[in-house]
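Every protein chain but one is kept in place in this view of the complex.
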Amino acid sequence: MIKSPTIIKITEKELDINDLLAKITLPSTGAICSFTGLVRGQTNRDGFPSETKYLEYEAYIPMAEAKLKQVAEEIRARWPAIQGIAIVQRIGRLYPETPTVLIACAAAHRDTGAFDAARYGIDRLKEIVPVWKKEVGPEGEAWVEGEHQGGK
Amino acid sequence: MIKSPTIIKITEKELDINDLLAKITLPSTGAICSFTGLVRGQTNRDGFPSETKYLEYEAYIPMAEAKLKQVAEEIRARWPAIQGIAIVQRIGRLYPETPTVLIACAAAHRDTGAFDAARYGIDRLKEIVPVWKKEVGPEGEAWVEGEHQGGK
Amino acid sequence: MNQITIKLFATLRDHIGEREIRLDLPQNTRVRDLKPILTARYPAAAASIEAALVSVNHEYALPKKQIPAGAEVALFPHVSGG
Partner (left out) sequence: MNQITIKLFATLRDHIGEREIRLDLPQNTRVRDLKPILTARYPAAAASIEAALVSVNHEYALPKKQIPAGAEVALFPHVSGG
(Lines give C-alpha, C1' and ligand atoms only; values in the text may rest on other atoms or scores of the structure.)
Protein backbone atom coordinates (compact mmCIF):
# COMPACT_ATOMS: atom_id res chain seq x y z
CA MET A 1 0.00 0.00 0.00
CA ILE A 2 1.33 3.41 -1.01
CA LYS A 3 1.71 5.96 1.79
CA SER A 4 -0.72 8.86 1.40
CA PRO A 5 1.06 12.16 0.72
CA THR A 6 0.64 15.09 3.11
CA ILE A 7 1.68 18.53 1.86
CA ILE A 8 1.93 21.20 4.54
CA LYS A 9 3.33 24.60 3.66
CA ILE A 10 3.50 28.26 4.63
CA THR A 11 4.70 30.07 1.53
CA GLU A 12 5.09 33.49 -0.04
CA LYS A 13 4.66 32.00 -3.51
CA GLU A 14 1.53 31.90 -5.63
CA LEU A 15 -0.62 28.81 -4.98
CA ASP A 16 -0.46 26.43 -7.93
CA ILE A 17 -3.60 24.40 -7.39
CA ASN A 18 -3.07 22.20 -10.46
CA ASP A 19 0.32 21.21 -9.10
CA LEU A 20 -0.83 20.71 -5.49
CA LEU A 21 -3.71 18.44 -6.55
CA ALA A 22 -1.35 16.40 -8.76
CA LYS A 23 1.01 15.99 -5.79
CA ILE A 24 -1.68 14.47 -3.55
CA THR A 25 -3.11 12.15 -6.25
CA LEU A 26 -2.45 8.42 -5.86
CA PRO A 27 -3.26 5.77 -8.52
CA SER A 28 -6.32 4.89 -6.41
CA THR A 29 -7.57 8.49 -6.04
CA GLY A 30 -10.88 9.27 -7.73
CA ALA A 31 -12.13 12.39 -5.92
CA ILE A 32 -10.63 15.55 -4.40
CA CYS A 33 -12.53 18.21 -2.51
CA SER A 34 -10.66 21.53 -2.27
CA PHE A 35 -11.37 24.71 -0.41
CA THR A 36 -9.74 27.92 -1.66
CA GLY A 37 -9.84 31.13 0.39
CA LEU A 38 -9.33 34.44 -1.45
CA VAL A 39 -8.76 38.09 -0.59
CA ARG A 40 -12.09 39.90 -0.86
CA GLY A 41 -11.72 43.34 -2.40
CA GLN A 42 -15.29 44.29 -1.60
CA THR A 43 -16.95 43.25 1.59
CA ASN A 44 -19.77 44.22 3.93
CA ARG A 45 -18.90 45.42 7.38
CA ASP A 46 -21.94 45.87 9.64
CA GLY A 47 -24.06 46.30 6.51
CA PHE A 48 -21.84 48.95 4.92
CA PRO A 49 -19.72 48.24 1.87
CA SER A 50 -15.98 48.37 2.50
CA GLU A 51 -13.01 48.21 0.15
CA THR A 52 -9.73 46.42 0.68
CA LYS A 53 -6.55 47.46 -1.15
CA TYR A 54 -4.61 44.47 0.09
CA LEU A 55 -4.06 42.17 3.04
CA GLU A 56 -0.71 41.70 4.71
CA TYR A 57 -0.42 38.14 6.05
CA GLU A 58 2.15 37.05 8.57
CA ALA A 59 2.75 33.70 10.26
CA TYR A 60 4.71 32.29 13.16
CA ILE A 61 6.16 29.88 10.64
CA PRO A 62 7.51 26.91 12.64
CA MET A 63 4.46 26.81 14.90
CA ALA A 64 2.11 27.35 11.95
CA GLU A 65 3.66 24.38 10.14
CA ALA A 66 3.31 22.24 13.27
CA LYS A 67 -0.35 23.24 13.55
CA LEU A 68 -1.03 22.58 9.85
CA LYS A 69 0.41 19.12 10.44
CA GLN A 70 -1.90 18.71 13.43
CA VAL A 71 -4.92 19.66 11.28
CA ALA A 72 -3.92 17.00 8.72
CA GLU A 73 -3.56 14.41 11.49
CA GLU A 74 -6.96 15.31 12.93
CA ILE A 75 -8.49 14.88 9.46
CA ARG A 76 -6.93 11.43 9.03
CA ALA A 77 -8.13 10.38 12.50
CA ARG A 78 -11.72 11.43 11.72
CA TRP A 79 -11.98 10.36 8.07
CA PRO A 80 -9.75 7.30 7.60
CA ALA A 81 -10.73 7.02 3.91
CA ILE A 82 -8.88 10.26 3.15
CA GLN A 83 -5.73 9.66 1.07
CA GLY A 84 -3.62 12.70 0.13
CA ILE A 85 -3.98 16.01 1.99
CA ALA A 86 -2.60 19.43 1.01
CA ILE A 87 -2.89 22.40 3.37
CA VAL A 88 -1.05 25.48 2.15
CA GLN A 89 -1.29 29.00 3.56
CA ARG A 90 0.17 31.84 1.54
CA ILE A 91 1.57 34.86 3.40
CA GLY A 92 2.88 38.30 2.46
CA ARG A 93 1.06 41.13 0.70
CA LEU A 94 -1.96 39.70 -1.11
CA TYR A 95 -4.31 41.64 -3.33
CA PRO A 96 -8.04 41.12 -3.96
CA GLU A 97 -9.04 38.00 -5.94
CA THR A 98 -5.81 36.23 -4.93
CA PRO A 99 -6.07 32.71 -3.44
CA THR A 100 -4.59 32.77 0.08
CA VAL A 101 -5.16 29.25 1.34
CA LEU A 102 -5.86 25.80 -0.07
CA ILE A 103 -7.17 22.75 1.78
CA ALA A 104 -7.49 19.70 -0.47
CA CYS A 105 -8.55 16.21 0.64
CA ALA A 106 -8.33 13.24 -1.73
CA ALA A 107 -10.15 9.89 -1.56
CA ALA A 108 -11.02 6.96 -3.79
CA HIS A 109 -14.68 8.07 -3.93
CA ARG A 110 -16.61 11.26 -3.27
CA ASP A 111 -18.83 9.87 -0.52
CA THR A 112 -16.31 8.90 2.16
CA GLY A 113 -15.71 12.26 3.81
CA ALA A 114 -13.68 14.36 1.37
CA PHE A 115 -16.16 17.28 1.52
CA ASP A 116 -16.52 17.17 5.31
CA ALA A 117 -12.76 16.79 5.74
CA ALA A 118 -11.97 19.90 3.65
CA ARG A 119 -14.62 21.87 5.53
CA TYR A 120 -13.20 20.73 8.86
CA GLY A 121 -9.68 21.58 7.67
CA ILE A 122 -10.43 25.22 6.90
CA ASP A 123 -12.41 25.63 10.13
CA ARG A 124 -9.53 24.22 12.21
CA LEU A 125 -6.90 26.23 10.32
CA LYS A 126 -8.78 29.41 11.20
CA GLU A 127 -8.96 28.30 14.83
CA ILE A 128 -5.46 27.11 15.62
CA VAL A 129 -2.87 28.04 12.99
CA PRO A 130 -0.89 31.14 14.03
CA VAL A 131 -1.40 33.39 11.03
CA TRP A 132 -2.62 36.98 11.16
CA LYS A 133 -3.68 39.49 8.59
CA LYS A 134 -3.73 43.25 8.48
CA GLU A 135 -6.20 44.87 6.13
CA VAL A 136 -5.12 47.94 4.21
CA GLY A 137 -7.90 50.03 2.69
CA PRO A 138 -8.55 53.59 1.57
CA GLU A 139 -9.01 54.67 5.21
CA GLY A 140 -5.88 53.14 6.66
CA GLU A 141 -4.91 49.78 8.10
CA ALA A 142 -6.23 47.47 10.79
CA TRP A 143 -5.47 43.98 12.06
CA VAL A 144 -8.29 41.57 11.27
CA GLU A 145 -9.73 39.95 14.38
CA GLY A 146 -9.91 36.16 14.43
CA GLU A 147 -13.29 34.41 14.41
CA HIS A 148 -12.37 32.14 17.28
CA GLN A 149 -11.00 32.00 20.77
CA GLY A 150 -7.76 30.26 19.82
CA GLY A 151 -7.36 26.57 20.50
CA LYS A 152 -5.08 23.81 21.47
CA MET B 1 -23.93 44.53 -8.87
CA ILE B 2 -21.64 42.42 -11.06
CA LYS B 3 -23.22 39.41 -12.75
CA SER B 4 -21.88 36.14 -11.41
CA PRO B 5 -19.91 34.19 -14.03
CA THR B 6 -21.03 30.70 -15.07
CA ILE B 7 -18.52 28.55 -16.95
CA ILE B 8 -19.98 25.43 -18.57
CA LYS B 9 -17.81 23.34 -20.83
CA ILE B 10 -17.32 19.92 -22.40
CA THR B 11 -13.71 19.84 -23.53
CA GLU B 12 -10.93 17.55 -24.75
CA LYS B 13 -8.31 19.83 -23.21
CA GLU B 14 -6.54 19.45 -19.89
CA LEU B 15 -8.43 21.08 -16.99
CA ASP B 16 -6.57 24.19 -15.79
CA ILE B 17 -8.02 24.57 -12.31
CA ASN B 18 -5.97 27.70 -11.49
CA ASP B 19 -7.44 29.38 -14.54
CA LEU B 20 -11.02 28.17 -13.98
CA LEU B 21 -11.05 29.40 -10.38
CA ALA B 22 -9.66 32.78 -11.47
CA LYS B 23 -12.43 33.05 -14.07
CA ILE B 24 -15.22 32.60 -11.49
CA THR B 25 -13.68 34.95 -8.89
CA LEU B 26 -15.41 38.29 -8.32
CA PRO B 27 -14.00 41.14 -6.20
CA SER B 28 -16.44 40.05 -3.45
CA THR B 29 -15.48 36.34 -3.59
CA GLY B 30 -13.78 34.97 -0.46
CA ALA B 31 -14.33 31.21 -0.69
CA ILE B 32 -14.47 28.55 -3.41
CA CYS B 33 -15.30 24.90 -2.92
CA SER B 34 -14.17 22.67 -5.78
CA PHE B 35 -14.72 19.04 -6.54
CA THR B 36 -12.27 17.30 -8.89
CA GLY B 37 -12.94 13.81 -10.23
CA LEU B 38 -9.97 11.76 -11.49
CA VAL B 39 -9.35 8.53 -13.38
CA ARG B 40 -8.58 5.79 -10.87
CA GLY B 41 -5.81 3.48 -12.07
CA GLN B 42 -6.38 1.04 -9.24
CA THR B 43 -9.80 0.23 -7.93
CA ASN B 44 -11.72 -2.48 -6.10
CA ARG B 45 -14.43 -4.33 -7.93
CA ASP B 46 -16.51 -6.60 -5.67
CA GLY B 47 -13.55 -6.74 -3.31
CA PHE B 48 -10.97 -7.64 -5.96
CA PRO B 49 -8.30 -5.20 -7.12
CA SER B 50 -8.65 -4.12 -10.71
CA GLU B 51 -6.41 -2.06 -12.98
CA THR B 52 -7.42 0.55 -15.51
CA LYS B 53 -5.18 1.45 -18.45
CA TYR B 54 -7.37 4.36 -19.47
CA LEU B 55 -10.95 5.56 -19.76
CA GLU B 56 -12.49 6.69 -23.01
CA TYR B 57 -15.07 9.42 -22.34
CA GLU B 58 -17.70 10.50 -24.82
CA ALA B 59 -20.50 13.05 -24.57
CA TYR B 60 -23.62 14.03 -26.46
CA ILE B 61 -22.12 17.51 -26.51
CA PRO B 62 -25.04 19.92 -27.16
CA MET B 63 -27.31 18.11 -24.72
CA ALA B 64 -24.49 17.73 -22.17
CA GLU B 65 -23.87 21.47 -22.28
CA ALA B 66 -27.60 22.14 -21.84
CA LYS B 67 -27.66 19.80 -18.83
CA LEU B 68 -24.52 21.35 -17.29
CA LYS B 69 -26.31 24.68 -17.58
CA GLN B 70 -29.34 23.16 -15.87
CA VAL B 71 -27.12 21.92 -13.00
CA ALA B 72 -25.72 25.45 -12.55
CA GLU B 73 -29.25 26.90 -12.53
CA GLU B 74 -30.40 24.36 -9.96
CA ILE B 75 -27.43 25.30 -7.75
CA ARG B 76 -28.27 29.01 -7.97
CA ALA B 77 -31.92 28.32 -7.15
CA ARG B 78 -30.98 26.30 -4.04
CA TRP B 79 -28.01 28.34 -2.76
CA PRO B 80 -28.63 31.99 -3.71
CA ALA B 81 -25.37 33.08 -2.01
CA ILE B 82 -23.35 31.24 -4.67
CA GLN B 83 -21.51 33.66 -6.99
CA GLY B 84 -19.38 32.14 -9.79
CA ILE B 85 -19.87 28.54 -10.90
CA ALA B 86 -17.60 26.43 -13.14
CA ILE B 87 -18.67 22.98 -14.31
CA VAL B 88 -16.29 21.41 -16.80
CA GLN B 89 -16.27 17.82 -18.03
CA ARG B 90 -13.25 16.60 -19.94
CA ILE B 91 -13.77 13.90 -22.59
CA GLY B 92 -11.53 11.73 -24.79
CA ARG B 93 -8.92 9.20 -23.72
CA LEU B 94 -7.94 9.88 -20.10
CA TYR B 95 -5.27 8.06 -18.17
CA PRO B 96 -5.06 7.31 -14.44
CA GLU B 97 -4.46 10.28 -12.11
CA THR B 98 -5.90 12.71 -14.68
CA PRO B 99 -8.63 15.14 -13.55
CA THR B 100 -11.78 14.47 -15.59
CA VAL B 101 -14.30 16.87 -14.11
CA LEU B 102 -14.35 20.06 -12.06
CA ILE B 103 -17.28 21.59 -10.18
CA ALA B 104 -16.37 24.86 -8.44
CA CYS B 105 -18.77 27.08 -6.50
CA ALA B 106 -17.70 30.52 -5.27
CA ALA B 107 -19.21 32.66 -2.51
CA ALA B 108 -18.29 35.60 -0.30
CA HIS B 109 -17.92 33.31 2.74
CA ARG B 110 -17.43 29.60 3.32
CA ASP B 111 -20.60 29.04 5.34
CA THR B 112 -23.31 29.95 2.83
CA GLY B 113 -23.56 26.71 0.85
CA ALA B 114 -20.38 26.48 -1.29
CA PHE B 115 -19.54 22.98 0.01
CA ASP B 116 -23.11 21.67 -0.33
CA ALA B 117 -23.45 23.28 -3.76
CA ALA B 118 -20.31 21.59 -5.13
CA ARG B 119 -21.44 18.26 -3.69
CA TYR B 120 -24.89 18.68 -5.26
CA GLY B 121 -23.29 19.67 -8.56
CA ILE B 122 -21.23 16.50 -8.95
CA ASP B 123 -24.17 14.32 -7.86
CA ARG B 124 -26.47 15.94 -10.43
CA LEU B 125 -23.84 15.83 -13.17
CA LYS B 126 -23.54 12.07 -12.66
CA GLU B 127 -27.33 11.75 -12.78
CA ILE B 128 -28.36 13.83 -15.78
CA VAL B 129 -25.44 14.90 -17.99
CA PRO B 130 -25.14 12.64 -21.07
CA VAL B 131 -21.54 11.49 -20.79
CA TRP B 132 -20.36 7.89 -20.88
CA LYS B 133 -17.07 6.19 -20.25
CA LYS B 134 -15.54 2.96 -21.43
CA GLU B 135 -12.86 1.40 -19.26
CA VAL B 136 -9.87 -0.21 -20.94
CA GLY B 137 -7.80 -2.55 -18.78
CA PRO B 138 -5.46 -5.50 -19.18
CA GLU B 139 -8.45 -7.83 -19.76
CA GLY B 140 -10.23 -5.79 -22.41
CA GLU B 141 -12.76 -3.00 -22.45
CA ALA B 142 -16.20 -2.42 -20.98
CA TRP B 143 -18.66 0.47 -20.75
CA VAL B 144 -18.99 1.73 -17.19
CA GLU B 145 -22.55 1.54 -15.93
CA GLY B 146 -24.07 4.71 -14.49
CA GLU B 147 -24.86 4.95 -10.78
CA HIS B 148 -28.33 6.29 -11.40
CA GLN B 149 -31.54 5.73 -13.28
CA GLY B 150 -31.18 8.80 -15.51
CA GLY B 151 -33.16 11.92 -14.75
CA LYS B 152 -35.08 14.78 -16.13
CA MET C 1 -44.41 11.64 -42.63
CA ASN C 2 -41.81 13.41 -40.49
CA GLN C 3 -38.15 12.82 -41.07
CA ILE C 4 -36.25 12.59 -37.79
CA THR C 5 -32.60 12.04 -36.95
CA ILE C 6 -31.72 9.60 -34.19
CA LYS C 7 -28.28 9.90 -32.65
CA LEU C 8 -26.83 6.87 -30.87
CA PHE C 9 -24.24 6.88 -28.11
CA ALA C 10 -22.08 4.40 -26.18
CA THR C 11 -23.56 0.86 -26.09
CA LEU C 12 -26.43 1.89 -28.40
CA ARG C 13 -23.99 2.99 -31.08
CA ASP C 14 -21.86 -0.14 -30.62
CA HIS C 15 -24.81 -2.53 -30.79
CA ILE C 16 -26.66 -0.86 -33.66
CA GLY C 17 -23.42 -0.13 -35.49
CA GLU C 18 -24.33 3.44 -36.50
CA ARG C 19 -23.72 6.89 -34.99
CA GLU C 20 -26.86 8.31 -36.49
CA ILE C 21 -29.90 6.98 -38.34
CA ARG C 22 -32.71 8.72 -40.17
CA LEU C 23 -36.31 7.53 -39.98
CA ASP C 24 -39.51 8.62 -41.65
CA LEU C 25 -42.20 8.46 -39.00
CA PRO C 26 -45.93 9.08 -39.20
CA GLN C 27 -46.98 12.41 -37.71
CA ASN C 28 -47.95 12.18 -34.04
CA THR C 29 -45.48 9.36 -33.39
CA ARG C 30 -44.72 9.29 -29.68
CA VAL C 31 -41.48 8.39 -27.92
CA ARG C 32 -42.99 5.07 -26.76
CA ASP C 33 -43.57 4.04 -30.41
CA LEU C 34 -39.92 4.48 -31.28
CA LYS C 35 -38.38 1.51 -29.46
CA PRO C 36 -40.53 -1.17 -31.21
CA ILE C 37 -39.68 0.36 -34.59
CA LEU C 38 -35.95 0.27 -33.79
CA THR C 39 -36.11 -3.22 -32.28
CA ALA C 40 -37.80 -4.54 -35.44
CA ARG C 41 -35.06 -3.03 -37.53
CA TYR C 42 -32.11 -3.98 -35.25
CA PRO C 43 -33.18 -7.16 -33.42
CA ALA C 44 -29.62 -7.90 -32.21
CA ALA C 45 -29.68 -4.63 -30.23
CA ALA C 46 -33.09 -5.31 -28.64
CA ALA C 47 -31.89 -5.39 -25.01
CA SER C 48 -29.92 -2.11 -25.33
CA ILE C 49 -32.82 -0.42 -27.09
CA GLU C 50 -35.25 -1.56 -24.38
CA ALA C 51 -33.01 -0.14 -21.59
CA ALA C 52 -32.14 3.08 -23.44
CA LEU C 53 -33.00 6.60 -22.36
CA VAL C 54 -34.52 8.81 -25.07
CA SER C 55 -34.02 12.53 -25.56
CA VAL C 56 -35.88 14.84 -27.93
CA ASN C 57 -34.20 18.12 -28.83
CA HIS C 58 -31.64 17.76 -25.98
CA GLU C 59 -34.22 17.08 -23.27
CA TYR C 60 -35.09 13.76 -21.62
CA ALA C 61 -38.43 12.66 -23.09
CA LEU C 62 -41.30 10.82 -21.43
CA PRO C 63 -42.89 7.91 -23.36
CA LYS C 64 -46.02 9.92 -24.14
CA LYS C 65 -44.14 12.83 -25.74
CA GLN C 66 -44.95 13.44 -29.43
CA ILE C 67 -41.92 13.70 -31.66
CA PRO C 68 -42.09 16.96 -33.62
CA ALA C 69 -41.07 17.29 -37.28
CA GLY C 70 -37.34 17.76 -37.74
CA ALA C 71 -36.61 16.69 -34.14
CA GLU C 72 -33.17 15.58 -33.04
CA VAL C 73 -33.79 12.39 -31.09
CA ALA C 74 -31.09 10.44 -29.25
CA LEU C 75 -30.92 7.01 -27.61
CA PHE C 76 -28.30 6.21 -25.02
CA PRO C 77 -27.67 4.17 -21.88
CA HIS C 78 -27.77 5.57 -18.35
CA VAL C 79 -25.14 8.24 -18.04
CA SER C 80 -21.76 7.57 -16.37
CA GLY C 81 -19.84 10.84 -16.54
CA GLY C 82 -17.86 12.65 -13.88
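In order of appearance the chains are A, B and C, and numbering begins at 1 in each one.
The rule we apply is simple: a contact is a pair of C-beta atoms (placed from the backbone, for glycine too) under 8 Å apart; a residue touches a chain by one contact, two chains touch by 3 or more.
Treat the numbers as computed from the prediction; the structure is a model and nothing was measured.
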In the full complex, displayed partners of the excluded chain: A
Among A:A22, A:M63 or A:A81, the residue in touch with the chain that has been omitted: A:M63
Residue among A:I8, A:L21, A:V101 or A:A118 touching the omitted chain: A:V101
Sites on subunit A contacted by the missing partner chain, in the whole complex: 37, 57-60, 62-64, 66, 89, 100-101, 122, 125-134, 143-152
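As a convention for this text, only the chains that are shown with their structure count from here on.
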Chain nearest the overall Cα centroid: B
Distance from subunit C to subunit A - Cα centre to Cα centre, in angstrom: 48
Length of the line joining the C-alpha centres of subunit A and subunit B, rounded to whole Å: 22
Multi-partner residues of subunit A (each touching 2 or more other chains): none
